[in-house]
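First, the structure itself, so that you have it in front of you.
The complex is shown incomplete by one protein chain, all other protein chains being positioned as in the whole.
Lettered A, B and C in written order, each chain numbered from 1.
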Amino acid sequence: MKKVTVKNPEGKLGVLIVGLGGAVSTTFIAGLHNILKGYGKPFGSLTQMATIRIGERTENNFPFIKDYVSLSKPEDIVIGGWEIRNNNCYEAAKEAKVLESIDLDSIVREMERIEPMSAVFDKYYVKRLDGDFVKRGKNKKELAEQLRDDIKKFKELNNLERVVVIWCASTEIFISENEVHKSLANFEKGMLENNEDISPSMLYAYAALSEGVPFINGAPNLSVEIPALLELAEKTSVPVAGKDFKTGQTLIKTVIAPMLKARMLGLEGWFSTNLLGNKDGVVLDEPGSFKTKEESKLSVLNTILQPELYPDLYKDFYHKVRINYYPPRGDNKEGWDNIDIFGWLGYPMQLKVNFLCKDSILAAPLVLDLILFMDLAQRAGMKGIQEWLSFYFKSPNHSPNIIPEHDLFIQQMKLKNTLRTIMNEEPITHIDTDLE
Amino acid sequence: MKKVTVKNPEGKLGVLIVGLGGAVSTTFIAGLHNILKGYGKPFGSLTQMATIRIGERTENNFPFIKDYVSLSKPEDIVIGGWEIRNNNCYEAAKEAKVLESIDLDSIVREMERIEPMSAVFDKYYVKRLDGDFVKRGKNKKELAEQLRDDIKKFKELNNLERVVVIWCASTEIFISENEVHKSLANFEKGMLENNEDISPSMLYAYAALSEGVPFINGAPNLSVEIPALLELAEKTSVPVAGKDFKTGQTLIKTVIAPMLKARMLGLEGWFSTNLLGNKDGVVLDEPGSFKTKEESKLSVLNTILQPELYPDLYKDFYHKVRINYYPPRGDNKEGWDNIDIFGWLGYPMQLKVNFLCKDSILAAPLVLDLILFMDLAQRAGMKGIQEWLSFYFKSPNHSPNIIPEHDLFIQQMKLKNTLRTIMNEEPITHIDTDLE
Amino acid sequence: MKKVTVKNPEGKLGVLIVGLGGAVSTTFIAGLHNILKGYGKPFGSLTQMATIRIGERTENNFPFIKDYVSLSKPEDIVIGGWEIRNNNCYEAAKEAKVLESIDLDSIVREMERIEPMSAVFDKYYVKRLDGDFVKRGKNKKELAEQLRDDIKKFKELNNLERVVVIWCASTEIFISENEVHKSLANFEKGMLENNEDISPSMLYAYAALSEGVPFINGAPNLSVEIPALLELAEKTSVPVAGKDFKTGQTLIKTVIAPMLKARMLGLEGWFSTNLLGNKDGVVLDEPGSFKTKEESKLSVLNTILQPELYPDLYKDFYHKVRINYYPPRGDNKEGWDNIDIFGWLGYPMQLKVNFLCKDSILAAPLVLDLILFMDLAQRAGMKGIQEWLSFYFKSPNHSPNIIPEHDLFIQQMKLKNTLRTIMNEEPITHIDTDLE
Partner (left out) sequence: MKKVTVKNPEGKLGVLIVGLGGAVSTTFIAGLHNILKGYGKPFGSLTQMATIRIGERTENNFPFIKDYVSLSKPEDIVIGGWEIRNNNCYEAAKEAKVLESIDLDSIVREMERIEPMSAVFDKYYVKRLDGDFVKRGKNKKELAEQLRDDIKKFKELNNLERVVVIWCASTEIFISENEVHKSLANFEKGMLENNEDISPSMLYAYAALSEGVPFINGAPNLSVEIPALLELAEKTSVPVAGKDFKTGQTLIKTVIAPMLKARMLGLEGWFSTNLLGNKDGVVLDEPGSFKTKEESKLSVLNTILQPELYPDLYKDFYHKVRINYYPPRGDNKEGWDNIDIFGWLGYPMQLKVNFLCKDSILAAPLVLDLILFMDLAQRAGMKGIQEWLSFYFKSPNHSPNIIPEHDLFIQQMKLKNTLRTIMNEEPITHIDTDLE
């Protein structure tokens, strides 16, 4: 195994959020400030709360991840971003209705101070949204250059050492990978020609990578994983990660499905209903954006269950995902899963899961973790797709010759063993000691 | 790592089941015969259906476990056992009302042929049961000797190479480990004195181990894991395993709880309701047997969640398990779990799981796997507690200086890596390839 | 109150079912034969099992409905019908997979003997179905005449006194009431011109009413309630009833919603998910048929909750109904309702109802009751829409100047008080005795 060297996290870390005023973004930002002031705790965040076992179980050595690897500190984070309406973060957070007044009132000043830069936005890609705080440009290349300037100025102005860009904006329409995405040359030509298959999220990724800045995609739309942008990431030695934050129903799915497979219980059908009443619900009520999301959600089961290996168990199960805009729920997403399984001799059983969750509350700590881990990856000299961060995504980006890993527990082991390897430690195998 | 040698599984494998006429036993036996005739499939069984990955993911090498390690074949199994009522297995299966007529009618002869030997039974240990097909003896030692004779005769009569004994009988009352359990000498003295803390299940274990036969405990009562019997297992070089088959609600628990911990989501309370209408329900309606079961079910969460490492997340959660005898359910056990969790800044969420399962359908394949893996272990020269089989148990037996592993996915990795090690292969770490 | 005279139910009662081979029809027919042979009981049927209180509560006088009013007897029923495929009822029942083998094997002969007449069918009205056992005719008038002939012959052949026709076939596409439906003259002209808005169900109704035979519509499509056919019913003095059998989720809705209103609890949203895997599911997966069903299902809440009277409580609730074709469920329909309510000062609460029901099992007894009550109505000289049978329907037919009654309990009281009135008895008011 090669020896890894990690640079120290000196100075400030800039975070630029696309969709700065959204529910996830403002919940993350408000949470960060509450945490820094000691008013709340970063539950849900591995970088802040989790431990990692080092050595044998009997050695009883469980340092916190944040003490084990050299992560940037939350207090060194400086936040900025883009949004299609010119509201400061306090106004936006109020509107998002995720956090209670008490959790916003204590940090009004910090939140008001964070104001968006105007966004690259085109209603064609997110049909249910409107915004007036939008950049103009002759072509997509010019828009990308404006984003590069934004990044540069943000860095200078705030005297930052490093920056990470993260997409927390809405789901764009479904786009299939095609010629314009195949190489950096095609892509740059496409931008000049305003090619329809180059979406705003790709322009943000292009701008970030061009500036040597890691890019994370929290939504399911096609973006940084296209060959053109991976080529750019390779060229500029930048790590990228995506896509679609794994929260709510899919999180549950990637836990229940491995259980079924672990126990060789067959699957006859899986019906997933989602109720959500926030802006996400509005956007996903539109068929184009829904298709993008649906693809992301459907892919999960097949990869985990491996019907090609287990045709008797998993070849013909019926899988249906419904996302319903249901205003009474607000940001409190609700999932109802009905799972029809079978065991010994084919006898049927049912499992029903009702998850009354809060979308942004589940996503906010992922934002924090991804920022800090991507910054770590960059300092450790890692570039391109970071598969070890699959843990955080519904549709993990992956190299073309490999199947993505969806099983939450294998993802977790991958993540932790990667951290151990970064620290030049032996990975853990959970093998029985008397056989070792 | 030391080199392991496994003897070939020549000849017939005898299986002696304590509680031969119970729902789990008859479902296992009827299933086995259906499977041998090609009328049904052994869903739920790893030994029969699961594959194991060998080498790198990219090598795409996934043999079936049964082709990879040298397991006994289902057709080489010969079944016998003990029961407190003298019914043949067909009658018993009919009464258990688990399988549909069609699945019993096709194997009437095979089932009728299997008749129990009289059992060692004492109502003191299972207050809600009655039986008249019961052995008599001056003291417990004498009863144990009668069981040894039964094993010997069964082996001779059926011309068997090897035998495994498995406890599928009802849950005995709660007994705390004490002096009589501390050493083999104390235990043997205790048998002569009819010590109250020596239960029938211990006598069966004693008889099996004395005969060099592996013993598996599928119920939660204190049994083969006492020091006295481990001493005996060491002496006779026999593997043992237990306890309490992991099915239904606890199976779900050992999957959801690791998910919470993986994601650092806090737990405020977990309320588990069980409805079951079979004989198990009758037995567990009695406080003594319930206490035994409750201990087994409650221990799970603390070990997985590690409150000592994560006091902010898991120190004070409220955990309650209710088991309700509810006749309309029959063997169709139903679990309803209400799980109160919290995330980012402490915001609360709820997860509710309703599992409409079939107890014996879930347990039957575990019986098959455990028999075959225990036989493998013995042929591989492994003895004492088989921790790598924790995967199958609610309260895995473990060595005194180690905490039991409850997380289903770590248990699964342990099991598979142990199989790899038995085959002198490298264990798998799921580490990212570009770091290797 | 006028005095009612009821003719005695002499002789045989013919029942002609449209959709003779469907799940509901065959479950009804097989059930009827099992019941006549004493193999099963008519659970779910008021005519066979319910009592009716006569006089004061203290009089303790509760005769069975069937002993109180003069109903036809089940043994006097002779069954026939139409179907688009030429299978006998035994074959059809096997295919429907509702009843277990044991419940069909005992009545094979009776079921085989019942064979369909060829149907009036047009794929335009039920896009997902195909059939080859279909009548031909120059125009719709001619097809209706063929149906009249069928009825006449069935009556003669079986020596019947009276006949009832009931639509148990699939849901037709959505049709709005328009000119052709406005008068009998328009309608008869329309049949000659093959007007597109005259559906097969209307032709069956036309044929029945022309023959003086009551017509019942068990599906939600526009049919006998159009003015043209009501004019005909008036002319021929025939009672009619419909529409859409009230089973499953809507049954629950018409019970929960009255409870909310009774207690003045507000409603913020009601989300209804349906899973069904039978032919109904296939048909309703098609937008045209779904629209018909959706209208039927959506109308319920507004009428019960009276938002015009209670704007603060019920003006703006969000109501969504989803019907999902989910093959693993088969005929076992499943409903999941999520109901968001609010109480004192507007505090929110949630009610979730999961109904694992069997569609045809719930519908079959309604078929029996409706047949017998419609026959009673005709013998009592009642004609036109029978509002007192609203109890059985999702979208009760009603006179144009009145709002339909959806509350199950008011419907029940209406039904029972109507029976009392038919028997020239005082209706019951449940008033406190000390005030009377």
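In this text, a contact is a pair of C-beta atoms (placed from the backbone, for glycine too) under 8 Å apart; a residue touches a chain by one contact, two chains touch by 3 or more.
Everything numeric in this text was worked out from a predicted model, so none of it was measured.
Student: Given that one chain is not shown, which residue among B:340, B:359 or B:407 touches it?
Tutor: Only one listed residue reaches the unshown chain, and that is B:340.
Student: Mind pulling the chain B residues that touch the left-out chain?
Tutor: Counting only chain B, the missing chain is touched by 268-269, 271, 273, 275, 318, 320, 322, 324, 326-329, 334, 336, 338, 340, 352, 354.
Student: In terms of residues, what is the contact footprint of the unshown chain on chain C?
Tutor: Those residues of chain C that touch the unshown chain are 1-2, 4, 27, 31, 34-35, 40-46, 48-51, 57-58, 62, 99, 103, 251-252, 255-256, 258-259, 262-266, 309-310, 312-313, 342-347, 349-358, 361-362, 364-365, 382, 387-388, 391, 401-403, 405, 407-410, 412-414, 417-418, 421-422, 427-432, 434-436.
Note that in this section only the chains that are shown with their structure count from here on.
Student: Between chain B and chain C, tell me the centre distance in angstrom, where each centre is the average of that chain's C-alpha atoms.
Tutor: 52
Student: Using Cα averages as centroids, what's the distance between chain A and chain B in whole Å?
Tutor: So the centroids are 40 Å from each other.
Student: Two or more other chains in contact with one residue: find those residues in chain C.
Tutor: Within chain C, the residues that touch at least two other chains are 354.
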